[in-house]
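Could you have a look at this structure, given as structure tokens, before my questions?
A single protein chain has been omitted from the complex, and every remaining protein chain is retained in its original position.
Just so it is clear, A and B label the chains in written order, and each chain counts residues from 1 on its own.
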């Protein structure tokens, strides 16, 4: 139940991040809702398609859609009068990333026993929504950029810690809390000290 | 049968719209066919994937592919000698949008009882092909732009009218005709009087 409420909060935060990105491109209301929607549910949707789950999560449970809709309406109203609280959003986004990545990994565990598949599905769940957002707003994907502090790498490290904890015999709930904590720790450290992955500069003739 | 022929016409019109968009980017023939293809079947394909239908519609019925292929060849020949009839295409596109949206909603009804899922699937069926077309031709998605007259909003309003009519006890066929009529009415009104959704301008510091 707690996990469910947290995941709705994650969806809400990602929807707001998408809505604001669409606003920066001066998209219209439908565009804002569309970008909010793909940002919030895009990662989990791709995971569900790739795992060939019997139903995509928001078709099975439309509460996710209502969460996106209501969050988008609220931010549309709020941002008309006030400047969005970017620092709060940045923190909330880190929670969304952590929750989505670990819950995505847990779902993947039901479909595959290969660690590399589980890690990848977790990262996809957490980070792909933002990639689709960037494609649809014609921006270079932020998560691939050396200007972004550790983001999908944070998710990856956290999921590996989650899997490793379980291998060591830690229970599922504890292991997922460890994974979430590691993602938050890495992400916040990366934001505070601007830790980034190096860019790849292939040698040119 | 009439619905089937109308949906092939819808596919044909969307294919032509995609082919011309590719032509404006001077893509080669394969590029033109590819853009025509994704524009025509992209929305219905995403709907089928999201609903986890047993087969994507154009794999189950290749007539849709032949329709795309023949339409693209014809417009390639036609547009070499004559200027494409943009006003006719704009009207035909509205019919395509109306047919796709209502038929998409009807298919979604078989998989979900949630109104918000049905509306969303209808809009996806009608509008997503154009979004993929814009992404692949490196344009800002037109349907999200405040420069475009009501498009996906027209689809949304029509699908809601369709569902509402059924709730009031109207038969399925009549309800779908009502939905289609509403979409055409809203879209044509929007084109004639340039009715648009406002843009979202979040407050900046």
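By our rule, a residue touches a chain if its C-beta (ideal position, glycine included) is under 8 Å from a C-beta of that chain, and two chains touch if they have at least 3 such contacts.
Bear in mind the structure is a predicted one, so any value in this text is a computation, not a measurement.
In the complete complex, the residue from B:9, B:74, B:116 or B:135 that touches the missing chain is B:135.
Although one chain is not shown, part of chain A still touches it, namely residues 49-52, 111-112, 114, 116-117, 120, 131, 135, 138, 140-141, 143-146, 148, 151-153, 156, 196-205. Residues 19-20, 22-32, 34-35, 37, 45, 49, 52-56, 58-59, 62, 65-66, 69, 75-76, 79-84, 135-136, 138 are the ones on chain B that touch the missing chain.
Everything that follows uses one rule, which is that only the chains that are shown with their structure count from here on.
Per-chain CA centroids place chain A at a distance of 29 Å from chain B.
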